[in-house]
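In this view, the complex is presented without one of its protein chains, the others remaining in place.
For reference, chains read A and B in written order, and residue numbers begin at 1 within each chain.
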Amino acid sequence: MSGRDILLQIGQVMTVLLLAPLIQGIVVQFEERVQRARGPGILQPYRDLWKLFHKQIVVPQTASWLFWSAPVVAFTGMLTVPILIPVLTNFPLPLSDMGDILGGGLILTLASFMIVLAGLDTASAYGGIGSSRAVMVAILAEPTLILVFVGITLLAKAMLPFVVNHLLVASWAAYWSPAHLFLVAAFFILLLVETDRMPIHSSTHIEVYMIEEGRILEYSGPLLALLKWASAMKQFILYTIFCNVLLLPWGLSIAGTALGALGAAIGLIVKFTLVASVVVFVETAQSRLRFYRYQEPLAASFLLAVLAIIGTQLG
Amino acid sequence: MLRETLIGSLLLALSMAPLAAALLCLLAPRPRFCEAVNLAAAAIALASALPLPFLVGGAAMLFWGGYVIIDRLAAWVVLCSAIVYFLASLYAVGYMRLLHEDPRLFRFYALFAGFGLTTLIAPLMNSIAIYWIAIELTTLVSTFLVAFERAAESMEAAWKYIMVVSAGISLALLGTVLIYWDGSFVLGPSYQMTWAVMGAAAARMNPVLTILAFLLVLVGYGTKVGLAPMHSWLPDAYSESPTPVSAMLSGALENTAMLGIVRFLGIARAADTGRTPQQVLVALGALSLLVGALFIVRQRGIKRLMAYSSVEHMGVVALGFGFGGSLGVAGALYHMLNHSLNKSLMFFGAGTMMRAYGSKEIPEITGVGRSFPIAGGLWLAGAVGITGAPPFGLFLSEFTVMRAGLQTPFAWAVYVMAILLVVIFVGFMNHFRAMYYDRGAAGPAPAPGISAWCVAPMWLSLVPLLILGLWWPSGIWSYLTSIAPSLSPALP
Partner (left out) sequence: MLSQPLDPLAASLFSLLAIVSLLLSFVMLASRWLKNYLYAFAAQSWAVALLSAAVGYYGHHPLLYLIAVLTLLFRGLVLPYLIWRIIRRLEIDREIHEILQPASGLVIGALLVMFALAVAYRVAGELHLAQGVAVLALTVMLAMALIGFLMLAVRHEAISQVLGLLVVENGIFLGSQIVVPGMPLLIELVVLFDLLVIVACFGVLVGYLATHAGTTSALKLKRLVG
């Protein structure tokens, strides 16, 4: 429990906190550029957050205690998860065994759940639509996510993400095994779904397409800032799990020095930019689908997770 | 030595005649010529097949570098096929002229000769995989025969036929691969997969894998035989194809596919798999009887009626092989011959009446006895026979199968069979009563006159049937019982 470890732990949380809007900005900028618009700039989310923190809160009359607590719970949850996963270092930090992969998934889901309730809380039509759609997607996505986590666990025969990271770095055979490749593919589809990048919604604020945005339509001011930040952090965390645990497990600090941590942070940005470009490409290359076709990528993801689990059993 | 050469040349004549007929039909597309060539080939085939059971001894003989096998079982099945091929060719001469399709007739006869060829040589194949290929070829050739009349129903029937049967045959391929794998643990990675080799190695093969392979092969070739529940293609294909083709499908092809199942049963028995293979065979046989009975009772189409009767009779054959022992096997094999004769007779009659009355529906065929005394009488006699009544041959074989069943643990199947046979008798004869004796609706008067080409095969099938029903020569009995021990010895 050395001071260095505590600093690193705090540093991980701060990295997620501070860099999340940057990644969000990168993704949005890429998307706009691909669609041949100028784009708002990479740092726009920071400006948005600054602006929102200086605005007034308007609370609907029909709101309850849930209205205030949901953004706080979501934000806090997103601050907790970086403690559990390998963000900067590839060795477990003091509080990392507070929860394993499934524990991290639980906290992420808790945050989404609170926001869904908040969307219903204000009794507005758009909140209702957003929440119901989000839950429809979540019904299929959450079990698949659990299956993917089970697959990861079976792959490494351990529940901690750090062990998976070590296994994939150490052994080429494990990296290229069918189980791992299928898990990458399954998790990629889930990444798209959870960060609301399925080719079903439109990223512009048109209510017909909204899934995520609909739930937070009634929020304003600092609460809205917290919610936006929380969703950016969720994206960051999922990208972190995808890259550092599954796809690109290299580039993490091994010794835990300040230089190593800084290098790991820069490495994160590079890795995420790569993944973001693929995500944007997949999303924009596909024309918009009917909403009920959301089950198809999720069924494919389920299938890939099942095949991966079978692959781990046959090794 | 002389016997070997004789058998070898008979086999050669048996296979070359239809092949030559097919080629000649393609080269010289004149209808009368094709009819004659096909008939001649069928006659040669029958003449070659008739002496075979007498010449083949107890041990199997191999020809053509071990690719062709002739043993008692194969000789019997080839004989049944050759008889049906000859009778159907005889009938086809008269029947196909009624279709007024003379320009396309050469294709029919070429395909028909090809069909005859494949059903004759399939039982002779020694390698299990080549047998599979021969069965696959029969499917391909007969599909085009089923689709010969270019009507929408024929196309539907042909499509269903090729789809369902190809799916089933691919299961049989899976079973073949698995049994090869099974054998490779005993015989090494590369060996000739012949019936004898597998039978010899069977005792050391793994029982679970053998059972799996047998079940797959049973379902696969069972689709071709028409055992329920894989029979769905059968009524459509039989009713929509030209009558000679229906007779061949029912009389020749089903027996040929059954041969495969029976040989695999022999391998499975030798592999010490317990009662499971025979249990499943008995279950499928009983199910086929049930399905046949149910669909016979309420049936509107005359040829579909015959088709379901085929399902039922193949169920009886399956029961016979499932019961096992010398009685069961002998009864089943005798049943194959009697069924071939009787079913051909029934199809010939049905086809003739169909053409005469211009309809396939039973309610529209009335007053047969008055309009066609001779052909009608033959057909009615055939109907009495096909439902298993004495003095025709099917009665003897069914009785033998039932006797065999009573001595096994599957006695329940015998009771089911007896009840269902009564049901079938009543249902079937009800339809015939309606066609012959109903004074009610007077349908359109039938076209008079039936060609002698159509009536002669009916006589030629009824007379042996009557003889075989009254007299079961001890020679045939000992022949058939000698096949039994290699296939399914009596259950403990």
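Quick notes on this one:
Methods note: contacts are C-beta pairs under 8 Å (C-beta built on N, C-alpha and C of every residue); 3 or more make two chains touch, one makes a residue touch a chain.
All values reported here derive from a predicted model rather than from experimental measurement.
Annotation: of B:73, B:121 or B:147, B:147 touches the absent chain (contact as defined above).
In the complete complex, the residue from B:15, B:299, B:371 or B:461 that touches the missing chain is B:299. Contact with the chain that does not appear here is found for just one residue of B:27, B:163 or B:203, B:163.
Within the whole complex, the absent chain has one touching residue among B:26, B:99 or B:174, and that is B:174.
Of the residues in subunit A, those that touch the hidden partner chain are 173, 176-178, 182, 295-296, 298-300, 302-304, 306-307, 310-311, 313-315. Where subunit B meets the omitted chain, the residues involved are 127, 129-130, 133, 136-137, 140, 143-144, 147, 150-160, 162-163, 166-167, 170-171, 173-174, 177, 180-181, 184-185, 188-193, 206, 208-209, 212, 235-236, 239-240, 295, 298-301, 304.
Criterion: only the chains that are shown with their structure count from here on.
Rounded to a whole number, the gap between the C-alpha centres of subunit A and subunit B is 66 angstrom.
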